[in-house]
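Missing here is one protein chain; the remaining ones are kept as they sit in the complex.
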Amino acid sequence: MYRYDEFDLGFVRERVAEFRDQVARRLSGEMTEDQFKPLRLMNGVYLQLHAYMLRVAIPYGVLSGRQMRKLAHIARKYDRDYGHFTTRQNLQFNWIKLADMPAILEELAEVEMHAIQTSGNCIRNVTADHFAGAAADETVDPRPYAEILRQWSSLHPEFSFLPRKFKLAVTGAAADRAAIQVHDIGLEAKRDAKGDIGFAVWVGGGQGRTPMIARKLRDFLPEADLLAYCEAILRVYNLEGRRDNKYKARIKILVHEKGTDEIADAIENEFASLKGKALDLPAAEIARIAAYFAPPALADLPARSAKLEAAKAADVALARFVDRNVSAHKRPGYGIVTVSLKPVGLPPGDATSAQMDAVAALAERFSADEIRVSHEQNLVLPHVRLDDLPELFAGLAAAGLATPNAGLVTDIIACPGLDYCSLANARSIPVAQRISERFADLGRQHDIGDLKIKISGCINACGHHHVGHIGILGVDRKGEEFYQITLGGSGDETCSIGEIVGPGFPADRIVDAVEQVVDAYLGLRRDPGETFLAAYRRVGLKPFQEALYADA
Amino acid sequence: MAKAQATGALAVTANDLRSGTVVFRRPDGRWSEEVLEAEIALTAEAAQALLAGARADHDACIVVEPALVEITMTGNRPAPRHLRERIRAQGPTVAYGAAAAN
Partner (left out) sequence: MPTPETALWRAGAFAADDWRFPAAGEPVPADGKVALPKARFLAERAALAGRNGPIGVVLESGESLADIEDDVPRFGLIVLRFARYADGRNYSTARILRDRLGFRGELRASGDVLRDQVLFMLRAGFDALEIAHAGTVATLKEGRIVGVHRHYQPASNEIGESAAGLRGWQRTSRRLASN
């Protein structure tokens, strides 16, 4: 894992002091709310429906046990004993006092964490593949580059007042778990025939009210050019992005309105003037940062664990858990464990402080002290011996964290919705809860197989409904909550935006409608191996429309 | 919401600047976390007077985001009319934290 040096620590402490000064000026009345709002947002402080919310950055989703314990401590001391993991690898505290913010930021700095740029019209927390450094299919570990980008983007003097927010995601595997094609900049680290590292660069993707899939501007940008090229993209966007309408201010609209070729030319021109100067990434610096991400000391083990196989044979619950929640590790005898934060009937992505402490202890004991936060609102223990899985499973179960539903119909992404968020038009969490209760039967879930349901409580699409296999968008229709269904979205390397299936459903009909869609899929799939997404792509909207609106 | 109907009941809500807590303006000009204690305006003039007082408290750095909310009365018990404002007044509609986990 990356560790702060004196410089990094000094930087974060200075930022805390600066924000402490800003909060003091707001509380004393020296600053108006209008002046303060953009400043507090740049440090992750929102005013939500019930209270201030603090969004803490978990850069590229990587946490240590010590950091997780600190988050638990903050939840206990300053909040209502829980936190919410978000779709952008952040953690949100929902009930924070403005006057407590500086003290909380100081506590975070103690464990090398911060809330810098988790909101505001600036470069947001850089996200990455949550299996980075562990996945069997990985070509290049994206974390060193995500860290370099994190540093470069922190309090950037030129890019702190952009037309709108700006999100970067990095992956290093062909299977895209970081949804890079729906980010402002998506980067895929890869190797060429000579073994050199470079990046496919995607620009102009995004969700929100105008979902768009990014365009690939470079297939292999040399690694040394990473910062100069990103700076060129940001400069073109900062100068030319629309500032007259916040709904048209993202770079995706600029790319769409000007055309990919014109934007690409502008970026290449700018890049030509930046390349070969101070932003070039020296190989020694990349190596220095990459050294922080060296794999932990893992043992040479046989690929198959006799201990695990025996335990699975004796315990069907463990077997189910391993089947769904353990992914292939690059080292034989190890697995990547997804810790589901989607127990049936509970708010997706929430964890109590006791659960955070439990995960910290299990990570220290079984996963080389590493935890990841996924954009699917789950936690990940990336380096677990297969031999240890039975014991880990028992430890997770004791904390209520052993739900064996990773990637299944109840592993639902949901934004906080109208229960918390001041922007929302409808509630998301109760819909997720009711869907997971409807599909609670594990045998049925496993029979349905891979199915991603994603729910947003407004058009801003924090719940990623556009890329849900089944997407649900909450809207307000004359004071009543209504829910629109989209089908066929996907945030992976086969990225697609879901299509609206037809008229929306009232709150008391939406769960039935989802079940009708699922039943229609079960009726038309060729065999149990044909996933919902594959079946949808084969048959299109029509059979689902017929199932949903047969009576209409 | 901002447009007061002469006959509709309205209250003023805001968030406490320091804590962020949802508050309602009382008849004595102080702020309460209880909508039951809110001053209810029944005319447009009364509503504007209520809001003017709230704005003064905004300028004095006591509260932020003051706004009028529509109120429905059940007997003499006021409650916000719209779901969003009911959730603000009463908290999330879902259990959270340890209460949800147990």
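Some notes on this structure:
For reference, chains read A and B in written order, and residue numbers begin at 1 within each chain.
As a working rule, contacts are C-beta pairs under 8 Å (C-beta built on N, C-alpha and C of every residue); 3 or more make two chains touch, one makes a residue touch a chain.
Keep in mind that this is a model prediction, so the values were computed, not measured.
Considering the full assembly, A:Glu30 is the residue among A:Glu30, A:Asp219 or A:Asp323 that touches the omitted chain. Summary of contacts with the chain left out: across A:Leu162, A:Ile185, A:Ala368 or A:Val511, the touching residue is A:Leu162.
Of the options A:Gln181, A:Asn238, A:Asn325 or A:Ser436, the residue whose C-beta touches the omitted chain is A:Asn238. Screening A:Lys77, A:Arg191, A:Arg209 or A:Arg288 for touch with the missing chain picks out A:Arg288. Touching residues on subunit A toward the chain that is not drawn are 5, 7, 10-11, 14-15, 17-18, 20-22, 30, 35, 38-39, 121, 151-152, 154-162, 227, 235, 238-239, 243, 273, 277-280, 282, 285, 288.
Keep in mind that, in the parts below, only the chains that are shown with their structure count from here on.
Residues of subunit A that touch subunit B in their complex: 26-29, 33, 47-52, 80-82, 94, 96-99, 346-347, 350, 352, 354-355, 400, 418-420, 424, 427, 429-430, 433, 479, 481.
Interface residues of subunit B, counted against subunit A in their complex, comprise 15, 17-22, 58, 60-61, 64-65, 82-84, 87-88, 91-94, 96-98, 100-101.
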